[in-house]
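Here the structure is laid out as structure tokens; the discussion comes afterwards.
In this view, the complex is presented without one of its protein chains, the others remaining in place.
Take a look at chain A:
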Amino acid sequence: MSIKRSLLGVSIRVCHLMVLIFLFSGIQAYAVDPEVPDSEEAISAGQSIFNANCKTCHRLDQKLIGPALRGVTDRRELAWIKQFITNSQVLVQGGDADAVALFKEFNNTVMPAHDFLSDGDLTNLLSYIEFGDKVDPAAAAAAAGAEGGEAASSGGGIPNEYLTIILVVLVIVLVLVLVVLGLIVSVLTKYMNKNDDLDEDDKAFINQKTDYKGIFKSDGMIIIVTAIVLAFVVKTAINGLYTVGVQQGYAPSQPIAYSHELHAGQYEIPCQYCHTGVEIGKSANIPSANICMNCHMHIQNVEGKDGISPEIAKIYDAVDNNKPIEWVRVHNLPDLAYFNHSQHVVVGGVECQTCHGPVEEMEVVSQYSALTMGWCIDCHRNTEIDTQGNEYYDKLVQLHSESSNDALKVKDIGGLECAKCHY
């Protein structure tokens, strides 16, 4: 009997191994509990229950927050499974060995109770777990291929290389035209010189030589060159002076190589998730490390790499030692000007990108707008006020329309007053 049992144990272990080996090849290497139905209705009913309640932590063939589920009716008793799904903590607290082992294996993560599922629901769920969404290797490969093709064909418009090629071809054609024209001129000159019945004036015209030295030393040439050089110098100087005090393009390196392209672009995290002050205060705020930790307590590296990324380790270091991360401020408005984010974002309804540019495409954030006074005023002159459904503006609009045909703009309600920003 004991030999038999140990043999059985071995065969079960082998069976588990087979499950692991053939997980993705879709070959069924375990025995499904015969009580689990494999009808289409049961599977599709189970699928909707699975998607609503289980999908976030479980996959059929892959370990996620919880274990991979396919083959569970082979590993455990049916009654045990149903009890565990209904309320796993009852089993764990009751000291059931399997339940406690599972609980420990998955870092004491509590699986929520599902006591609202009926016995029929649970059976359907199990039939989806055992029979649903079988991985078909051929289909999976085809899907992967299709995805690759899609990625390759994306990024429409004319590629840069084509433009370069077109330009080069154009230049070659123009040079050829020039050469041909030169040849025609020399041929014509030779032909005309063979003609004897030309008078002196025409001969001189045909054989004239250009006096390059004379042109170079002539007063007109000197004046033209002087004017061009002077204009260039003045233009450079004025351009240079205009950049004094304007930090457009400032892109300081940060203590952590944080990528807005990855967070705001690829993962579509809204700006306000981290910049929490933007709707309620003057500053948009730079997030503290505890906000990073909302995600990074689970995400320790990029793209599923093993170990802790050195950049993410800096967050852990800051949190462990209770030290702030000293980010470098990118947008430094001069102290002489007052700016309030909530006024512009909440009241004005201005999008972040209007002033900060496509931050979700920036690997390193740089100052996108000039942030000069002219830039502010320009927007105040052109922006119309949304007066719809706001009684506050009724009288103002009425008064404004008596003296002007234009829509009510920010400049009309004090957007150009000095003391709005300078005091």
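Just so we're on the same page, a contact is a pair of C-beta atoms (placed from the backbone, for glycine too) under 8 Å apart; a residue touches a chain by one contact, two chains touch by 3 or more; residues count from 1.
One rule holds in what follows: contacts and distances are computed from a predicted model.
When the listed names "Cytochrome c domain-containing protein", "Glycine--tRNA ligase beta subunit", "Putrescine transport system permease protein" or "Sarcosine oxidase subunit alpha" are checked against UniProt, the chain not shown comes out as "Cytochrome c domain-containing protein". The chain not shown here is touched by just one of A:89, A:285 or A:354, and that residue is A:285. Of the options A:65, A:215, A:347 or A:373, the residue whose C-beta touches the omitted chain is A:65.
Of the listed residues A:259, A:276 or A:309, the one in contact with the hidden chain in the full complex is A:276. When the full complex is taken into account, the listed residue touching the unshown chain is A:57, out of A:57, A:256 or A:416.
Interface residues of chain A facing the missing partner chain: 52-53, 55-57, 64-66, 109-110, 112-114, 116-117, 222, 225-226, 229-230, 232-233, 236-237, 239-241, 243-253, 266-270, 272-273, 276, 280, 282-283, 285-286, 288, 290-291, 293-295, 297-299, 323-324, 328-329, 332, 334-336, 367.
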